[in-house]
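After the structure tokens below, expect a handful of questions from me.
A single protein chain has been removed from this complex, and every other one stays in its place.
Going in written order, the chains are labelled A and B, and every chain counts its residues from 1.
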Amino acid sequence: MSCQLASDSILYANGIYRLVYEIVGVVLPCWVAYAIAGLVFAFILVNAVLLGAAVITWGERRVLGRFQNRVGPNRWGPFGLFQPVADLVKLLTKEDLRPEGSDRVVFSLVPVLMVAPLILMTAVVPFARNTALASLNVGVLFILAVSSITSVAIFMAGWSSNNRYAMFGAARAVAVLISYEIPVVLSLLGVVMVAASMSLGTIVEAQALPFFLVQPLAFLVFMAGMSAELNRSPFDVAEAESEIIAGYHTEYSGVRFALIQAAEFGGVGVVAAIAATLFLGGWSGPWSEYLGWLWFLIKTGIIVFLFIWFRATYPRLRIDQIMAFSWKFLLPLAMVNLVVVTLEVFLLRGDDGVLTHTDLAIMAAINLAVTVIAIAVFGNLIKDRVTFRTRQPQQVVVPGVSTIEVS
Amino acid sequence: MTIRTEPMTVNVGPQHPSTHGVFRVRITFDGEDIVEVEPVFGYLHRGTEKLAEERNYVQVVTLTDRLDYTSSMINNQAYCLAVEKLLGVEPPPRARYLRTLTAELQRIASHLIAVGFFVQELGAFGTPLMYGFRSRERILELFEMLCGARITVSYMRPGGVFADAPRDFWPALNRFLEDFEDEFAEMEQLLLENEILMIRTRGVSPIPPEVAINNSVSGPVLRASGVNWDWRKQEPYDAYDQVEFDVPIGSNWDNYDRFWVRIQEVHQSIRIIKQCIAQIEPGPVRLDLPLVLRPEAGREAYGRVEASKGELGFYLVSDGGISPYRCKIRSPSLINLTVIEHLLVGWKLADMIVSLGSIDINMGEVDR
Partner (left out) sequence: MAMRPLSGEELAKAVNQEFPGVAVDYDEVSAWIRPNRIHAVAAFLKDSPAHDFQFLNSVSAVDYVEYFDLVYHLTSLKQQSSAVFKARIYGREDLKAPSVYSVWRGADFQEREIWDLMGIHFEGHPNMKRIMLWEGFEGHPLRKDFL
């Protein structure tokens, strides 16, 4: 007796799932095989996120070290690779602290709520050909919906901690998350429109030319928006360590802190994976039949490196400037992108509704020009708002002393 | 519908990542805007002035190291100048050049920290800070060659310096100057024209010159307010009358100018050091003073220098004994903090941290 997955199941396209299901189905009843195959895949995803987070913590510290003329963790294991393990053991053995006056249930729920959406998000990301747990036909929508849970978790953390810095952080985080959601969604609309699908698998296949070339504007908006959603520099106001200690997770320690850190660094990994899928062509590349996972990892790594690079380079913006940046700069850019892409898709699409390679190349050329112009125009518009008008100084000058002045 | 709001009081410090030590400010916020500020000091109070009354004149030098521990050399210099005024002696020329040179090296090191932490507080995660520390490390190594210590140097003595520079010092200094130009250019390239740094700091927390003067603000903060007042020019001590340098002043009086003035002062310090190297001549480095100094009873002296934070003054009173009868320390960090209310009220939480960084306080000196 063997089990066969119905071809209309959303799991049908998943090669690994089907393999496990069919092998287990040879000896066990079908519903057990169904559960076991699901658990195996869930196990892979959870570990992918958590191990990914561990590797990214190590990688970030090493890379930042290189940026900053220092070494970074290099003691424990080859190149310090076991450093995350050591950190984890340290955090696990810490006392379970909960501040007085905190809301116990909400406080304890937060770490779970931070990690869960990330793992959920990975469910629709194809790591290689036919390996998404669920190649949902509304994949992009699913990702956007699930990722919003984080803002609730952050606000819960700030509210339940009974700490004023945490409250500051939470208030800032929610403000930032809500404002950056909109440009991100608008930028993804363009991607969805060109691919004519919300399924991530289809989007990868539609990228005969990677979408960061076809829609550079959308890619920029997406990266900026995601930096903000991940609370990463230069938009890391929610946990600005020089201002509000650690923001919303000031009061978290021990294993809860470990989970929040895992969520943060795992978030970088997951967002990088999504960006790689949507804009860099995911698993596609030479020999993608066999090396799809490698291409996927390399592309994800590039995006992660970009995030680390931002962090090592930029100072932080102030909260009002971040809001202005979102509403006055990113949102118009996303709109321009949407309008231009809509027109292009409308005009270039053939009768069968498919965009050919040449169409994509034409779009890339047009959109590159649009990107440069749009950034120049809106950059100049926003510049007028932030440029400081030089005051005429009333000098109290001691005569006879040679001075140099600010240019 | 109106939402009921109320101000929120937050204790920033004494344990906070960016209060430069154990400084505490009690701040009342209206949302993110600051409405009230009250600084609280004393967490690092060690009673230096009282301790100085128990030690003889030379021993007090070691206490001065621990005032502003990022610019020990300049503290030494201020104290030694005060004692020399009290005794009415002048150190030999080579000692004066050595003092000028080491003080300027220390000024560079101190400004590198100031700039590094200033940018760190803007949220640039460590990179400019570590760039600064790379060069500072080299300076501390030079100090190690001079006197065996890196931070608490105690290199200067009343009547000169502790010892002449070893022969290896001069080539090492030249190597440092060569490398430093590149290293500092790298840092400037990263920071000076940085768009985010500009919008975060330009026009933020300006201190008008009248306010600065009335609040007895000194040093780079005063100069950033557009007052070209530098004690090295106004009252040249040691070899400062022999060297040429410019005084950078700000024209917008804001955080950016305070940052900019420090960057420029590093360039001027390099100029001074180069002139010192060219002009210094062999000779004795220390006056032949008795081990235990006994200035005349009833004499008093106010010796001051342009320290990296501002005017550092030592007001010494002698009763003819072996230790100062009174040793008042006019510490620039404490007095520059007088403007804190003017600096912070009405600005946002994020600006507050940066403004505090821009006056560059050091708790060792604030609390003494």
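Methods note: contacts are C-beta pairs under 8 Å (C-beta built on N, C-alpha and C of every residue); 3 or more make two chains touch, one makes a residue touch a chain.
None of these values were measured; they are calculated from a predicted model.
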Residue in contact with the excluded chain [from B:V217, B:V243, B:V261 or B:C276]: B:V217
Omitted-chain contact residue, chosen from B:R99, B:R304 or B:K348: B:R304
Contacting the left-out chain in the complete assembly, out of B:T28, B:T152 or B:T338: B:T338
Absent-chain interface as seen on chain B, which is shown: 41-42, 45, 47, 49-50, 211, 213-217, 227, 229, 233-236, 300, 302, 304, 311, 313, 315, 317, 325-326, 328, 330, 334-335, 337-338, 367-368
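One rule holds for everything that comes next: only the chains that are shown with their structure count from here on.
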Approximate Å spacing (C-alpha centroids) for the pair chain A, chain B: 43
Interfacial residue positions of chain A with respect to chain B in the complex: 64, 67-70, 164-165, 168, 233-234, 236-237, 240-245, 311-321, 386, 388-391, 393-398, 401-406
Residue ranges of chain B in contact with chain A within the complex: 8, 10, 16-18, 32, 119-127, 129-131, 134, 190, 194, 196-200, 202-203, 206, 208-209, 213, 226-230, 233-234, 246-254, 256-257, 260, 264, 348-351, 353
